[in-house]
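For this view, one protein chain was removed and the others were kept in their places.
Labels A and B are assigned to the chains in the order they are written; within every chain, residues are numbered from 1.
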Amino acid sequence: MHATPTTRAAREQARRQRARKSIAVSATATAVVIVGVALAIVFSPGWRTVRETYLSWHYFKQVLPSLPGGFWLDVRIFLIVEVVVLALGLAIALIRTMRAPVLYPVRVVAAVFVDVMRGVPLLILLYLFAFGLSALGFSFIPGSYTILGAAALACCYSAYVSEVFRAGIQSVHPSQPAAGLALGLTRTQTLRHVVLPQAVRAVVPPLLNDFIGLTKDVALVSILGPQEIARIAQINADLYFNYTPYVAAAAFYLVITLPLIRIVDRMRSRGLERQNALVLM
Amino acid sequence: MTRRTSLAAIAATLIAAGSLALAVLPGAAAIAATACTNGSLSLVHKGQLTVATDAPAYPPYFENNKPANGQGFESAIAYGVGHELGFSSSQVKWTVEPFDDSYAPGPKSFDFDINEISITTARAKAVDFSTSYFDNPQAIVVVKGSKYQHVTSLAQLRGALFGVQVGTTSLSAVTAEIHPTQQPQVFNGSNDVITALRQHKVDAIVVDLATGFYLTSGEIPHGIVVGQFNAPGGDNWGLLLAKHSKLTPCVDDALAKLRSSGELSAITKRWMQSGAGVPVLK
Partner (left out) sequence: MSAPPVLELRAVTKYYGEREVLGGIDLSVEEGCAVALIGSSGSGKSTLLRCVDLLEEIDDGDIYLDGAPITDPGTDPIPIRRRLGLVFQAYNLFPHKSVIENVVLGAVRAQGMPHEQALVAGHALLERFGLAGRERDYPDRLSGGQQQRVAIVRALMTKPRALLLDEVTSALDPELVGEVLGIIAELKRDGMTMLIATHEMTFAREFADEVCYLDGGKIVERGRPEQIFSEPEHPATRRFLARLLQGARG
């Protein structure tokens, strides 16, 4: 029996029917869930109060003009801290990776630094850096609590980022630096031209994740005085006894973080694709 | 025969109910009054008056962070209201309620909250307030040697970096009356505000006048109350209750009795230092 054109067409038609059916089923299931949840919310006994307290259009409009200023403060702190974190994190990773004996004391300090900054909650670090360091009374410690808070953020995140870089460096197969050395490159040249470029490329998704985490943790600096967006939301909430300002501030944040999250997800899935393609090859 | 009996029974019940109602109506006020005494109140926990405040509880509003000892301005007022409502002191129980939680929708875990809370119309949409038990002026505190130590008007303070506590009237008072050029720094609690001033991270702090006296009497070395001023529209403190709480008319009643008997002003005089000696800045 050889295959006739109709057999092939029949197969395709069956496939199309299956696809259509699966779309219909998923659409129905989604609709049922959405409608069900919406009905459950809207008909819940406290819905009216919740809507007025958290989703009040009146207070949303009222608080909206004061939010961008606070958000801009967060953005500025975040950009500066992120640059410091990448540089300091890479430096710490390199110090801990290189084996020169003269660097030993620096390596020990770096290891202790990373352990402490990863082990202490960020909230406590902020208090210790701002109020604690200021109490020591050294004149070279910068004036404002905001700067000290940014320094706490930078130290905390550098510790995490240095571990990410270290993992990236260790993930580069040893045959790569071997090839570099075989060409007559020094260890430093091998690190710079062969290992680091591959290490950094490998860890872009986790770095971006830390990036996103930092954008949100910046809001914690508010406890040290500056009126950034979370604090402005709180001030307004206390003023009006209404929680909608928090929802408004959250919306602001989502506008920035959602695209970042999508980008990270896309990079990660492309990375997986490439990995799987190599395996299949 | 059954039907006639039932009809009669129903009629009798209705007449009895109606007469009772008629008998009751003129005494409605009397019933309302008795409805405010211990035994007929709708309370969160039966048999006790649950009063909330934040922690830590600071002087001069509370002493030693123990609201139950009856010491301190607001502790005394709470017990005064409790007594008027017919509770013994041992029937007054204290609970901790962070300020940000006190106005959350839904049932409250307290009968009323006393926590230096300012009454505003906007806030009154979400909660019930009692009548005011205190009108609170704002105080400006600096450290001796500050360039703002001898100011005579609010305008002279425009260049100062201020520190205030979140959720207090002080921030809006500073913004509305002083118009500072630098954005005030806002802190979580009065402790942090005090630290900021002590560490010279802010030029001046703005707190309730009574708090200002307390701070400069020991908490802040070389601290000085430079002057007092009023938030726009004044700053009236009230007890906070759940929206449409049945207790609200009762506490208003109790406060009215405390006022008319002179006990409220006695409590105020005992715990809240008079601001007569502090210059009023405009």
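We adopt the following convention: contacts are C-beta pairs under 8 Å (C-beta built on N, C-alpha and C of every residue); 3 or more make two chains touch, one makes a residue touch a chain.
Being a predicted model, the structure only gives us computed values, none of them experimental.
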Going by the whole complex, the chain not shown touches A
Sole touch to the unshown chain from A:Leu185, A:Val204 or A:Ile261: residue A:Leu185
Which of A:Arg18, A:His193 or A:Arg262 touches the missing chain? It is A:His193
Contact with the hidden chain, among A:Ser66, A:Gln176 or A:Thr257, goes to A:Gln176
Contact residues on chain A toward the hidden chain run 175-176, 178-186, 189, 193-194, 197-198, 201, 278
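Rule of thumb we're sticking to: only the chains that are shown with their structure count from here on.
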Seen from chain A, its contact residues with chain B in the complex are 46, 49-50, 52-53, 131, 134-135, 143-145, 222-227, 231, 234-235, 237-243
Per the touch rule above, chain B residues touching chain A in the complex are 99-100, 103-106, 120, 122-123, 125-127, 163, 166-167, 171-172, 183-188, 192, 195-196, 199, 201-202
